[in-house]
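Remarks on the structure that follows.
The complex is shown incomplete by one protein chain, all other protein chains being positioned as in the whole.
The first chain written gets the first letter, and so on, giving A, B and C; residue counts start at 1 in each chain.
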Amino acid sequence: MIDGVPPRLPLTEADIQPWLDARKPGQNRFTTQRQEADVVKILSGVFEGVTTGTSIGLLIENTDQRSKDYGNIKDTYRPGHADWVYEQKYGIRDYRGGGRSSARETAMRVAAGAVARAVLNALAPGVVIRGAMVQMGPHAIDPGRWDWDQRTENPFWCPDGESVKSWAEFLDGVRMAGSSTGGVVEVVASGVPVGLGAPVYDKLDADLAKAMMSINAVKGVEIGAGFLAAQLSGEDNADEMRMGNDGRVHFLSNNAGGILGGISTGQDIVLRMAVKPTSSILTPKKSIDRAGNEIEVSTKGRHDPCVAIRAVPVAEAMMAVTLADHLLRHRAQCGYEQTP
Amino acid sequence: MIDGVPPRLPLTEADIQPWLDARKPGQNRFTTQRQEADVVKILSGVFEGVTTGTSIGLLIENTDQRSKDYGNIKDTYRPGHADWVYEQKYGIRDYRGGGRSSARETAMRVAAGAVARAVLNALAPGVVIRGAMVQMGPHAIDPGRWDWDQRTENPFWCPDGESVKSWAEFLDGVRMAGSSTGGVVEVVASGVPVGLGAPVYDKLDADLAKAMMSINAVKGVEIGAGFLAAQLSGEDNADEMRMGNDGRVHFLSNNAGGILGGISTGQDIVLRMAVKPTSSILTPKKSIDRAGNEIEVSTKGRHDPCVAIRAVPVAEAMMAVTLADHLLRHRAQCGYEQTP
Amino acid sequence: MIDGVPPRLPLTEADIQPWLDARKPGQNRFTTQRQEADVVKILSGVFEGVTTGTSIGLLIENTDQRSKDYGNIKDTYRPGHADWVYEQKYGIRDYRGGGRSSARETAMRVAAGAVARAVLNALAPGVVIRGAMVQMGPHAIDPGRWDWDQRTENPFWCPDGESVKSWAEFLDGVRMAGSSTGGVVEVVASGVPVGLGAPVYDKLDADLAKAMMSINAVKGVEIGAGFLAAQLSGEDNADEMRMGNDGRVHFLSNNAGGILGGISTGQDIVLRMAVKPTSSILTPKKSIDRAGNEIEVSTKGRHDPCVAIRAVPVAEAMMAVTLADHLLRHRAQCGYEQTP
Partner (left out) sequence: MIDGVPPRLPLTEADIQPWLDARKPGQNRFTTQRQEADVVKILSGVFEGVTTGTSIGLLIENTDQRSKDYGNIKDTYRPGHADWVYEQKYGIRDYRGGGRSSARETAMRVAAGAVARAVLNALAPGVVIRGAMVQMGPHAIDPGRWDWDQRTENPFWCPDGESVKSWAEFLDGVRMAGSSTGGVVEVVASGVPVGLGAPVYDKLDADLAKAMMSINAVKGVEIGAGFLAAQLSGEDNADEMRMGNDGRVHFLSNNAGGILGGISTGQDIVLRMAVKPTSSILTPKKSIDRAGNEIEVSTKGRHDPCVAIRAVPVAEAMMAVTLADHLLRHRAQCGYEQTP
């Protein structure tokens, strides 16, 4: 359910589906072979192809949920998975794939992101949000070879064409070993208006950190220079300012990652997040079962060798949702008007 | 203002003041020489030394705010500071030290943290929250020498006694050059009950990420293995589980940093955050003024050479606030009772 | 979507459906003849017949929405209806019966109420929530003849058996004239624990007032003595207190309607709400159309002659939702335990 969407924005299932398709598993050998149609249905809030201003309801049904794939985890806890804490917190756990801790939950985030993009398209049409995978396991790209056009030419959202082949070999090895690997995803939002955010409680960077950390398997978030900023001096970190020929302020660097004091500067918002390797692996690991017996657990289901790949469209969606939300809040308080 | 605090908890100004004193500037040569008394006054919600269950109002007044220190920044924008975006967003800016983007704002976070500790003391008395500085500029501690007792023996909250001398020399150099440096702060919460958090929207790690990223100058947050997890295999990252002699589940490692699926596991919650160097430095940097002229800006006011030091008690406070909030929410939904 | 429901509560569609059936139209000649199956489907949050603690999704599909019934209002505004303000606010209006201003929207409130009752059953099993219609048009019941057993014996939820026949005659006249009438609904919640509510912002009575006023067609809400209290002296209004033989405090009257200072007293919560007559009537009324022409509008669709009848289960549901919410909040702050 999405509340507060402005009225009269063009929106149909066809505007949402492509983003879901980008996240969809089973499209190549590098993602889980589970086949989910991930077809979205708009239940409410849209009339004759445009939003009505009332709550938008979206529904994505599970279609390929094989119970037998999960029978073996019914009474056991996978190390590194939420199984055990769910049972500790709630005293019950829906162990099937549709449970709330499944990465499948991110489908709805992507759908919501598509609606958020419709909001941004209408109110801030210059905004472009693009994610890329910049590190797979220990293998980082060379930022000097960054080429946005590359990222849709390979199955990894990799912007460095030269890294693709070695990543493929690395991931084939991981996959065939029944193992998994982590990765780092970078999301860049360009064309964001100056002024989104708030000074204390709902800083734009704070809300982005929450949005990204809420994605399954994410363990770290950094903005701009991020952890590197800890090593810098004030002289090196500060982004100097100059007047551009267009009469607007330009920054000479972007260590801030487009956000100062919790508020967008108009520069690119640059954010990276660390994705851990999935805990569903073939190698037996020490664990316990519901009866408290010490056991060994390995997972034979169809899982992603590198969930960071499919986290790219999810991260883009969470960026879109957070920006759209802050854009509307900014309009509430400060009366934002779209710059022509 | 703090709402929802349980009634009948012991709370006086004397319970809050020591935490404020720990954050207070001017206590040694390594922090700003501004002298703020930082005296907290309880305005409401406490009666005869215990909380009443109604809203708790706290007040800390500014006492050492010298206008002349800020006169020179009235019409100029400091690079790396929120000056310019505030003016862009709001069309106005309170340039004095009490403005919302001042690190002074964190005093109230520390006061709120003390109230949160009172909540934790009552409902989960085993919780211990401790922060430490683990990196100053490029100089990281040796984790193998970690000793909690050390951190209160030096002006840096440094848990590695052997790093203190070199840090002091490094920071003296930074300070005398009118420069600044960043740092990394680690916060550890021990004794946290299992089950705090929620599966999707308000995951404990997501709320912690927001809490920490909302602190001034923080540019990155990671939990457990954090960005390192991106490099790990599933085998290396998963924390194996065994039954302890006490009949309770034990984990053999803590790459998760105490949180799985957005819910606390009962292990230590381990979080690190990157703090950028303050933008108030002596070296002239390129900027613009309100009239749009290109200028050079240097800051002669009394500022912190390494704001990461004073961020340690702030990070502890935000951890306490987030945990207390989730503990109450957990009690609402699941009926938490304190383990004897 | 319902968040925060405690885990392990028994809940199936069969627990929800009877409440929906009680609200369902077309069951006798006194309600709209539209035939809605109002079948509820649980989409998430329930596993093997009990709640899992994660978000509960419910879906009720529209099945009997005849577009032709609404064609005639597509370009006209019905006086007293939300048509015109929707178009003014949003610049667009979904004129079909499923639009957000349709009384059909209350079905989901009733479904949510059934979930709230499951929460109350588990945590405060003594709570009984019952609504009744106490006035139809100008015809009020005689409170002296109040008999709860009567209210399910007639199509009006009328607790005064002697009023039923005259109400039926009155409403037949209204219905055959293509007219409509208002009514007053009273909801009583018995067995509510002492202490639900909050002192200032989220007083229990304030939240109940919002809950009830948010129901379509409601124009007034009063609690306890309500508007009559304005006429009373302090002596007559104050509910005196005495110790009961059971060692508990008893009140000698209930002008407060079970709420003092925003907090439940343990007495019956007594609330009344005024329901206006539906604006869909046969008599032509002056209005305008989308082009700004002055027209006359009459409604030939299948509508309720007295929507107050079907508002009874809706009011019960909103009472249940509000009480369950406050019970969980009370448990968060004060550690409520069910009295055996």
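We take it that a contact is a pair of C-beta atoms (placed from the backbone, for glycine too) under 8 Å apart; a residue touches a chain by one contact, two chains touch by 3 or more.
Values in this document were obtained by computation on a predicted structure and should not be read as measured data.
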Of C:Val174, C:Ile269, C:Val312 or C:Leu327, the one touching the omitted chain in the full complex: C:Val174
Among C:Val5, C:Ile42, C:Ala168 or C:Ala256, the residue in touch with the chain that has been omitted: C:Ala256
On chain B, residues whose C-beta touches the chain left out of the figure: 1, 7-8, 43-44, 47, 50, 52-55, 59, 89-94, 98-100
Contact set of chain A toward the excluded chain (per top definition): 3-7, 53-55, 199-201, 328-329, 331-335
Residue numbers in chain C that touch the chain omitted from display: 77-82, 84-86, 88-90, 100-101, 105, 135, 137-138, 174, 179-184, 194-195, 197, 199-201, 203, 205-214, 216, 219-235, 237-243, 247, 249, 252, 255-257, 260-266, 274-281, 283, 285-288, 292, 294, 308, 330, 334
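Heads up, the rule we're going with is that only the chains that are shown with their structure count from here on.
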CA centroid of chain A to CA centroid of chain B, Å: 26
Rounded Å distance, chain B centre to chain C centre (Cα mean): 46
Chain C, residues touching no fewer than two other chains: 7, 53-55
